[in-house]
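I'd like to ask some things about the structure below.
As you look at this complex, bear in mind that one protein chain is not there, while each of the others sits in place.
Letters A and B name the chains as they come in the text, with residue numbers starting at 1 for each one.
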Amino acid sequence: MVPLNYYLVLSGVLFAIGTAGVFLRRNLITVLLSIEIMLNAVNLTFVAVGRYRGSVDGQIITFFVMTVAAAEAAVGLALIIALFRHRETLSPDAFTALKW
Amino acid sequence: MSWVPAPEIIAKLGLIFVVFNMLVLSAAFMVWMERKVCAYIQDRSGPNRVGFEGVLQPFADVIKLLFKEQLKPKAADTILFAIAPIVSTAAAFAAFSVVPFGTEVNPFGLLEHPIPLEITDVNVAVLVIFAITSMGIYGIVLAGWSSNSKYSLLGGLRSAAQMISYELSYGLAMVAVIMMAGSLSLRDIVINQSGTWFGFIPRWYIFLQPLGFLIYLIAGVAETNRAPFDFPEAEQELVAGYHTEYSSMSFAMFFLAEYINMVTVSAVATSLYLGGWLGPILPDWLGWVWFLVKVFLILFFYVWMRWTLPRYRYDQLMEFGWKWLLPVAVLNLFVTAALVLWVG
Partner (left out) sequence: MDVLAFYVFGAIAVIASLLVVGQGNPMHSVMLLIVSFGALAGLYVLLDAPFTAVTQIIVYAGAIMVLFLFVVMLLNVPREEPAPPNVSALLGPTGMRLGVVLSLLLGAEILWALGRVGIGWFTQGSSEKSVSSVALIGSGIFLRHAFAFEATSVLILVAMIGAVVLARREHS
């Protein structure tokens, strides 16, 4: 059997990779993909701990997290399309009009 | 001989081998049946030179395709171009893995316990089929994109949009059956359909859900990109289509995937609505014969529809899927839910 900690370590590693992606990448779509990686890592934690405690609540929460992630991806992509139409580029450095 | 695996594993592997070969043979049979049925509908006689009544024609086609040159456009994305037919075909085969086609048999009395005739039975089998069918969309989209031609891309995107739109009605029709059967496992759904009313009408769900069956079939035809919903594939054949840049075996794999998707949709339709392997005269262990008969009937209906009905235009197709089929499927779901609650 695999102990719970293995799953938590894996999920921590995935979350860190997602965070690194959000910081490092200069392409808005890849930033959104990294956010999806982070949400998946959180889902894995929920399911693992739910299984550890023998309750099905972990899976119920992941159901809601997936739904929220879908809604957020849809709105995020619509924003990206609108931004791309405006500036013809997807680099975050082009949208610095509100910077000090 | 201590490394010989247990007989159950050998039986399972044998079952996988049988199912895989049956699927490939059924695709070949479909090629022949399509051309023959099309010919008779059009008042001619179809392939009749290769083998008796042209039965060996699909094999001749495969040999011809094998010897063709494999082309690849220069600007195409190599990895994605190679992966696209593989994804399509793999998804088509994998979706059949949870379809049960017979009751428990004991082949030649060799095994201790009889094995059920299916590759596996998960308790979320209906959702697995739905999930793997969604994966099949990627094969088409990647084929359209990686060919690096505007027309291929548009064909691929239209095809994918059509498949996504009709997936909703497909799922809702399945949910109505699940509500009546109370389980997501296809084997349980078929077993719930055994027995008869008044001694001669079998308890198949098609009699309880005629509208659901119709919705499922229409959505299934649209999912597999077959006529009359094959606009992305046929009309643009004059210009392009998502598989234009493919030749030889890759092209064959796309068509293999399409025929096997048809077989899977028919197999799931018989399990959900027509009582799977249940049938009157034959003994239980020959149930797979009834299964084959019912699947063949639905496949014949598929081919018949293709050569009889004209093709939908793309915007008519999308409007039909969203504005007509989806509300009807939701209505069917409501009525079924109400009946299950009140009548039981």
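Observations
As a convention for this text, a contact is a pair of C-beta atoms (placed from the backbone, for glycine too) under 8 Å apart; a residue touches a chain by one contact, two chains touch by 3 or more.
The shown structure was predicted, so the numbers you read here are calculated from the model rather than taken from an experiment.
Judged over the whole assembly, touch between the missing chain and the shown ones holds for A, B. Here the missing chain is touched by one residue of B:Met22, B:Val128 or B:Met305, and it is B:Val128. Hidden from this view is one chain, which touches subunit A at 1-10, 12-21, 23-27, 29-30, 32-34, 36-37, 40, 43-44, 47-48, 50-52, 54, 56-60, 62-64, 66-75, 77-82, 84-85, 89-91, 93. Listed by residue number, the positions of subunit B touching the unshown chain are 77, 79-80, 122-124, 127-128, 130-132, 134-135, 137-138, 141-142, 145, 153, 157, 160, 164, 183-184.
Just so it is clear, only the chains that are shown with their structure count from here on.
Centre-to-centre separation of subunit A and subunit B, using mean CA positions: 34 Å.
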